[in-house]
Structures are given as structure tokens and as C-alpha cells.
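What you see is the complex with one protein chain gone and the rest in place.
Moving on, here comes chain A:
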Amino acid sequence: MADTELVPTVIADNAHIIYRIHGSIGPHQSSPLSSFKRLVTRQKSTAVREVHAVKGASFVAYKGEAIGLIGTNGSGKSTLLRAIAGLLPVESGGAIYASGQPSLLGVNAALMNDLSGERNVTLGCLAMGMTPAEVKDKVADIIDFSGINERGDFSSLPMRTYSSGMGARLRFAIAAAKKHDVLLIDEALATGDAKFRKRSEQRVRDLRAEAGTVFLVSHSEQSIRDTCERSIWLEGGVIKADGPTDDVMKEYETFVKK
């Protein structure tokens, strides 16, 4: 490998991420009396809980790489992506460095459900920092790419009327409309139908060719194998393995089958 190929785009250095969750009141605390008792006895409120989702992740990602993140449910994959995007703060002591502004596109990226697909496209593009002129140019392309209009004029209907697959396709199409230094994809490819999956995988390859780095979280083994040559396996917030996809997959599979 030549020197020029190894330009780091994302560096994680001992990153710890802690979530605070409000409102998880247990069954024994639903009366005012028990809340009062808690205050008087100075017990730590169980309504605010901390979840240590990622525990000291360190890795370096380079330009042109596509990295798959695998792991069982709740292993911290999505949290790690959010931290790389700078949406969740990293606890002091560690840090995540990234080139440019990484963009996260996930199936649960909340757009406004009461608005039409078309207005959501405008809103999403503006939120990514595009100018209104750029947005105007791109709206038709994005709706075309998402394919939501294949069964009639859905783009003018509110998003709450969409099937989950259609919503995910539209969100993917919005995020993929912009060139990113670092693109983070959270399960987005899993929800579309086969035809859309093919198209979106092509788009991911195009984005990579434009010299970015792609992170992909997915439970579909196939889409990770198809798009990523490197994988990171997270388990309980700790990186268990990091290397070529085939090797990591093998380790992961023996772990899951246990």
C-alpha cells in the first residue's frame, strides 16, 4: 500500500459514551408517597438512569474504507455512530476525531410525520446545510431515487401514511443526496425491497468512490459482506474484533451460535 492511501478520516481514542434516560419509573415508584420517600432518604432517582453504552472504543478509519459494524442488539453500534457524527457527547478522557462533518442516516432519523414527503425532503436537505437553490434542484432527483412515487403520487401525502419501508427509503435518499466525507448508515439498507437495496448499495459504492469513508450498521450479514471489506464487532460496548470482514464475521458467528 502506498502512503497516500492511508489518510485517516475518523479516529476514536478511548471513547466512552453514556446515555441519560429519563422517565423509566419502576412499578414500585408510581405513587407520590414513594417519590417523597426517595427524596427524603436521598436515594438516587431511578427515573434518571445512566446507560454506559460504549466502553472505551479505539480505532482508526481511513479514506475509501467501508466499515461494517456488527454485534447483537443493544451492543452500542448505533450509539457509536451517533458519537462519530457528534450528536452524542463523548465522556471526558476520550475523544473521537473526524474529518469534516460526518452525516448519520438512520431508519429512526425523525423527520416530521405530519408533513408531505416532498416537504420533508426540503426540510432534511436544509438541515444538512444546503442552500434553497441546491434544494430546489435536488428535490425531484431525491424523490425519484427513493422510488416512493412508483405506486402513484405519494410524495405529496403526509409521511405518516407511508409504510416503514417507504419512509426508510426516503430518508436514505435524502441523506445520500449530499456528498459526505464520512457517511454513517444505520440499518437503512435493510428495510427497502430487493430492488431498492440494489440501488442503494450502488449509491454507497458511489459515495465511497468519491473518497469518503462509510460506516454501515446492519444485521444483514449479506449487505455487510457485499459492501464492507473491514468490520468492527462490538459486544456490550466493547470492541471485540476489528479486521477483514470475513475473519470478524467468522468470530461473530461462532459467538452467536454458542
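Going forward, a contact is a pair of C-beta atoms (placed from the backbone, for glycine too) under 8 Å apart; a residue touches a chain by one contact, two chains touch by 3 or more; residues count from 1.
The working rule: contacts and distances are computed from a predicted model.
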Handout entry: Which of "SpoIIE family protein phosphatase", "Electron transfer flavoprotein subunit beta", "Transport permease protein" or "Zinc finger protein" matches, in UniProt, the chain that is not displayed
Key = "Transport permease protein"
Exercise for the section: With the full complex in mind, choose from A:87, A:140 or A:256 the residue touching the hidden chain. Expected result: A:87
Problem - For chain A, residues in touch with the removed chain - result: 1-3, 6-13, 18-23, 58, 60, 82-90, 95-99, 101-104, 106, 108-110, 112, 114-115, 119, 122-124, 126-129, 131-132, 158
